[in-house]
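Quick one: the structure is below, and I'll ask about it shortly.
Omission of a single protein chain aside, the complex is shown with its protein chains in their original locations.
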Amino acid sequence: MKAAIAGASGYSGEELVRLLLRHPRAELAAVTSRQYAGQSLARVFPKFGNDPRAKTLCFTEPDPELLAKTADVVFLALPHGVAAGYAAPLLHLGCQVIDLSADFRLKSPARYKEFYGKDHPAPDLLSKAVYGLPEARRAEIKNASLIASPGCYPTSILLPLLPLLKTGLIQSAGIIADSLSGLSGAGRKAELDYLFVECNESARPYGIPKHRHLSEIEEQLTLAADRPVVIQFSPHLIPLNRGILTTLYLAPAKPFQNESQMAAFGDQITRCFQAAYAGEPFVRLLEAPALPDTKNVAGTNVIEIAWRLDPRTGRLIVLSALDNITKGASGQAVQSMNILRGFAETDGLC
Amino acid sequence: MKAAIAGASGYSGEELVRLLLRHPRAELAAVTSRQYAGQSLARVFPKFGNDPRAKTLCFTEPDPELLAKTADVVFLALPHGVAAGYAAPLLHLGCQVIDLSADFRLKSPARYKEFYGKDHPAPDLLSKAVYGLPEARRAEIKNASLIASPGCYPTSILLPLLPLLKTGLIQSAGIIADSLSGLSGAGRKAELDYLFVECNESARPYGIPKHRHLSEIEEQLTLAADRPVVIQFSPHLIPLNRGILTTLYLAPAKPFQNESQMAAFGDQITRCFQAAYAGEPFVRLLEAPALPDTKNVAGTNVIEIAWRLDPRTGRLIVLSALDNITKGASGQAVQSMNILRGFAETDGLC
Amino acid sequence: MKAAIAGASGYSGEELVRLLLRHPRAELAAVTSRQYAGQSLARVFPKFGNDPRAKTLCFTEPDPELLAKTADVVFLALPHGVAAGYAAPLLHLGCQVIDLSADFRLKSPARYKEFYGKDHPAPDLLSKAVYGLPEARRAEIKNASLIASPGCYPTSILLPLLPLLKTGLIQSAGIIADSLSGLSGAGRKAELDYLFVECNESARPYGIPKHRHLSEIEEQLTLAADRPVVIQFSPHLIPLNRGILTTLYLAPAKPFQNESQMAAFGDQITRCFQAAYAGEPFVRLLEAPALPDTKNVAGTNVIEIAWRLDPRTGRLIVLSALDNITKGASGQAVQSMNILRGFAETDGLC
Partner (left out) sequence: MKAAIAGASGYSGEELVRLLLRHPRAELAAVTSRQYAGQSLARVFPKFGNDPRAKTLCFTEPDPELLAKTADVVFLALPHGVAAGYAAPLLHLGCQVIDLSADFRLKSPARYKEFYGKDHPAPDLLSKAVYGLPEARRAEIKNASLIASPGCYPTSILLPLLPLLKTGLIQSAGIIADSLSGLSGAGRKAELDYLFVECNESARPYGIPKHRHLSEIEEQLTLAADRPVVIQFSPHLIPLNRGILTTLYLAPAKPFQNESQMAAFGDQITRCFQAAYAGEPFVRLLEAPALPDTKNVAGTNVIEIAWRLDPRTGRLIVLSALDNITKGASGQAVQSMNILRGFAETDGLC
């Protein structure tokens, strides 16, 4: 099987390169980048320099015809709004498309316009796209031609929340997600705000209270809860290269009044997560006293999940950690490719 | 005026040294440390090596009699539980005592036992102690002999919350405080968990759901609200040397139903913070689009505060940033000393 | 005395603002920045927001006439090549000028052209300029109208080397300077190479073997040795905000053949450094076992110096640490201003 990456010079693109170069069943057949067209992968990213393929494979301009001739599956690691322009021709030419941008993550063009400030560039494709969260939509991914790979924050929030909402263990109202992200999440862009000196020794919120990722988070939560869900989401930037740590503040559907009710509710949560994720290769359910830590998932496709009940406030607190570039972007996209192509789901990811 | 520091080898003690060496009206007369007794300040902390006083001033054993002979004001930068043993003899010998530990921050010995797991070592002094948060208790500090300087998390939470609770603008129930702390908050202790390699590239929660600092936070909030307040508090460690960033999730006392009500509520919040802090030298009320950032307060005694209203969820989000070692510990303690001794409150702190 | 800063939005400019706002004898009267013209200091740099002056002082376009009307001393914190265009009119209008760029650090226009690749824009001013290294040229600075403040690497190399060369204790041939710099040294420029993710977990050399700073380093060393000096200089970028650590590899003028000769040579070095720097407020000569550490000079105007003799190789190794933005740039420039204006040399710097 041959794979191509359109937009391989950003952090997600670079991680796709890393994962596909060592993938046992996929061959990296093309990489595109306006900026680096004509240069070899090894030259642009010295870290891949010992890979024979990286020495010979050169960046090209992002031409859909050429991509379709070269590859069976095309990953779009392009900016939001740009990716959509490539999806239609690629699909038309018979490629399977895995899009890492936000362009096809929403079902509603209106919601897209509300959050992205313009009309959707290819609204007819929205219904065709499958939201590529493997743990939640494995069967649909298997038969998809266009996969909208989820964002990093959404993955860190949805995987802990979906089973709890689906089983009705928590209230769908009042959910709060407080997230910390490393700087690769801001992308490989030359902007003052992301210089080392501006980020080192800096912890700061941004995008409060209405970050764009809310649109896909709430759409997925609404589907899971089968009623409209609106959440509070506060992202922060902290001085990490990679990693998202999310803390979720939740209210049990049925308040616990005493210790034994709390223990019983705890058992239900354990069973809920076990039922959802016990067999999942990339979900790590932590047992107390362990708590999620971004350093334990860096460079991997794993999400760590833990939870605590607070007898003083009656709340359920759920915590997750993942690598925003791997499970939060490129690793998850490769996981989807594995499902789509009938490979072992862990191929190239362990 | 002569000042002494008992326990000057930890991060709070070191910061007290820095602040007192350059203080225009206080003379650093003694520093104690079991570990470094007999060595000069300049030898133990090369960074102070160009200060003539640091070359001659040597660490001594922490003997209350000696401290009382040498100093008018004694700062206790000792571990929790140890400080209390020094306060009584020092007070008896006529010193003014500013304690940076948690030993005298609570009024209730029962609450102390609940959170610290043992009987209070000097319960009779609890009523004598003043909670040393200058912006809230300036008048009491002026006349105190024993000042319990607040913790770093509590300062980052109380300064934003107290005016909102006192004016009744927010509900006292359901408050959530999500805090991020730099590693100096963990103290200068040789433990594996705080090694560079264990902390760099790591974001992790801890002490969830019942951190010790909750005891003093809730006691102060209860006083401000004039009714029992129980909050959710989630601390996280992130790879900073210094800094705390706190995100508070709050419910307006009277929900806003539309944009104009929201705007009106926003005006009330602005007026509330202005009334509380407009003249405060160490509180920085940020105007949108600015948001708190730990790098903008590092090494200073300033707390930054900003807020946002969310029309989608109806919540008020308040954010604060401070330096956990300065405004969160030693700077605040010096600020209290300035009040106590009738100095300008900013002496040695700008 | 009134001071102005032309180009106050870079890291050196920002540090000049910090130092001048708290200076007891200078008033910050003007700041310029094309990018931020019309905005207040407090708005552009929230960290200065509690200073009353910062709330009212607004950035202006960099107009020499206006600067000369406003200020007695003008600091030029402008890019290399740009600063020169401001110096001539400002001098003509009667200002004293302290230039933090490289424009006036060399005496020879030919050398300038060799290293900067173009003709010097104001060659007639080169002879007028004084190289503003206070510890070496205090008397000249006192009477200067145009001060060329040294670069960060040069300061870290020259202060340890000048006394050794002047006293003839070391050979002037074969000198090697290996330097590590924090990222603020790369400036506040939006370039991919200086993004957090590109710098964190990265140690890398650059500018090898002919960095521009060699020109001023060698000119000053040549003057001190009274013979042509050519050195090896290897800069590296490491993940610090601030700091330069320099390791110098030197050959004694007279090789030591045994332990007692080595000890005697060691005494000579001690005396040499003591004679040069014992009374200097900003030089810290470390006694063994202490070695320089950037964290001990961060935010200060101090340079730390230590040395070791190696009986196995016969070499003298000298090490220095300074803050590239303070002693390596803005602090040193303020130190020169203090000398120039007859203030205490430590005013505003302790």
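So that you can tell them apart, the chains are marked A, B and C in the order they are listed, and the count of residues begins at 1 in each.
The rule is short, and it goes like this: a contact is a pair of C-beta atoms (placed from the backbone, for glycine too) under 8 Å apart; a residue touches a chain by one contact, two chains touch by 3 or more.
Just so it is clear, the model here is predicted, and its values are computed rather than measured.
Only one residue from C:Leu57, C:Leu240 or C:Met337 touches the chain missing from this view: C:Leu240. Although one chain is not drawn, the whole complex shows that of A:Lys47, A:Arg227 or A:Lys254 it is A:Lys47 that touches it.
Residues of chain C in touch with the missing chain: 176, 178, 180, 198, 200-206, 208-210, 230-232, 234, 236, 238-243, 245, 247, 249, 291-295, 298, 308-310, 312-313, 315, 317, 319, 321. Residues 22, 43, 46-47, 49-50, 201, 281-282, 284, 286, 290, 293, 295-297, 299-300, 302, 304, 350 are the ones on chain A that touch the missing chain. By the touch definition given at the top, chain B reaches the unshown chain through residues 11, 182-184, 188-192, 194-201, 239, 241.
Convention: only the chains that are shown with their structure count from here on.
Chain centres here are Cα means. That of chain A falls 46 Å from that of chain C. Multi-chain contact residues of chain A (touching two or more other chains) are listed as 182, 198, 201, 239, 241.
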